[in-house]
Each structure stands twice: as structure tokens, then as C-alpha cells.
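This structure is in C-alpha cells; I'll ask about it shortly.
Of the protein chains in this complex, all but one are displayed in their positions.
Take a look at subunit A:
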Amino acid sequence: APRCTTDPMWKCRVKYTVRPVGMKKTGGRDHTGRIRVRGIGGGHKRRYRMIDFQRLRYEEGAPPEPFTEKVISVRYDPCRSADIALVAGGNRKRWIIATENMEPGDIITNSSHIGRMAVLANEGDAYPLGALPVGTLICNLESHPGKGAQYIRAAGTCGVLLRKVNGTAIVQLPSKRQMQVLETCVATVGRVSNVDHNKRVIGKAGRNRWLGKRPHTGLWHRKGGWAGRKIKPLPPMKSYVNLPRITAQE
């Protein structure tokens, strides 16, 4: 049975578990109790499934080598737009974000090894960026090695590996912004699951309320300079690599 904590910070669970955990909705309110974000509240009750974003998490007592896991099932997650997959390997099971075309019974590999030649990766595998060929579609990208995936997790998104420079790799995010990360950062190959998520039609106001979105204010105001289509150059490339400062020789 799911366990619900009674204190307001329900996120206190330390040990990882596969069973869904009861969660408390905030309603857009922060720790003072006032509304910080408007338009959030209500909606169907959800249970949180703890997703493991760090693909290369080795089991206790396991050597740090490439390992494989088997996909047991792929299911809908109420807390995000993508689908999640239950994978099992060795002695443990965990939830990960499923990629497109992931079926129960697939075998996926997780590796941290960067070879001289680029690996022809299958969809759903996790490799460091240095081991992937230029031009692969990737998702679940991390900015620093070992941090856990924070980018490209929404349904149907994918980033493109543009080029590899010295010990870094440059990835184009779905917003067309470019990002430079160390090549040892691990990303999964393929597009995130639930590709037709943006094509769905909400259909009625009630469905938005089930999703937990409250209506906007009905007050009419004339739109100012903030509205309308803007055409700007791309922002500069974001670099998460701390290159050594080149100090001038005295």
C-alpha cells in the first residue's frame, strides 16, 4: 500500500523504492503559505513513482563496468508527460524515463566507457557523449557527470549531438540553444516516449481542471510590449565546462 507522510514536506524518503509514494499537492503555495504561482490547484490525486535519473547508478557491490538491464513494463506516469519504464538488472528494479519504441522485454545497456571508435548505439541505451557518433538523437542529458539527467526529459523531445571538441561535446537542446558539456556526461539515445503528446486536444475545460490547472483571470487588459512574436538571435552557447583560465605569462 502506498505510504503517505503526514508532515508537509513529504519528500523525506531516503531509500529508493519502486512502489508509488503518496504525495501532497502544494496548490502553487510556497513555504509561507501564500500563492507563489497562480493557476495551480485541484486535479486528480497522484502518487509519485521515484524515477532514477542517474542511469549509471551501480548496485552496491557491483563493479563500475558497463551493465545491461531488461525492460519489464512501460506505463503512464501521472506526474510527467513522458511514459516511464520499469527496468530490472542484477538484484534491483528501478523506474526510468522510457524512450520512444521501448517495449517490455527489451535489453538496454548502460556504459561509462569511451572507446576510440564511436559506438553504434541502440535506442534506450545510455552512453557517455564521447562514445556516441555525431548526429545521434539523445535525451535525458546531464550537465555535469554524475549529476543525473536534468535536460530533455519531456515527452517527444530529443537533442542532437552537434560536434565533439577536445574533451567536451556540444549538444543542441529542443529550444535550439546549444550547450557544451564534458564528454563523460551520460545521456540516453533516442527520443523520449509519448511522442504525440503535443498533438492531443484537451477538449473541454474540465480536462484542464483534472490536470490541476486553474483558470486564468477573465479581466481584459490591453497587451503591451511583452506580447507578440519576437525574432531574436540565438542566445550564446551555454558552457558547463570549467576550462582553465589562460592567464597571461608575466
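Keep in mind that, in the parts below, contacts are C-beta pairs under 8 Å (C-beta built on N, C-alpha and C of every residue); 3 or more make two chains touch, one makes a residue touch a chain; residues count from 1.
In the analysis below, contacts and distances are computed from a predicted model.
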Listed names "ORM1-like protein 2", "Proteasome subunit beta", "Polyglutamylase complex subunit TTLL1" or "Large ribosomal subunit protein mL37", matching UniProt entry of the absent chain: "Large ribosomal subunit protein mL37"
Residue among A:V37, A:I72, A:V165 or A:L243 that touches the chain left out of view: A:I72
Of A:V37, A:I107 or A:V134, the one touching the omitted chain in the full complex: A:I107
Per the touch definition above, residue among A:R92, A:H144 or A:K213 touching the missing chain: A:R92
Chain not shown, touching residues in subunit A: 1, 67-70, 72-73, 86, 88-93, 107
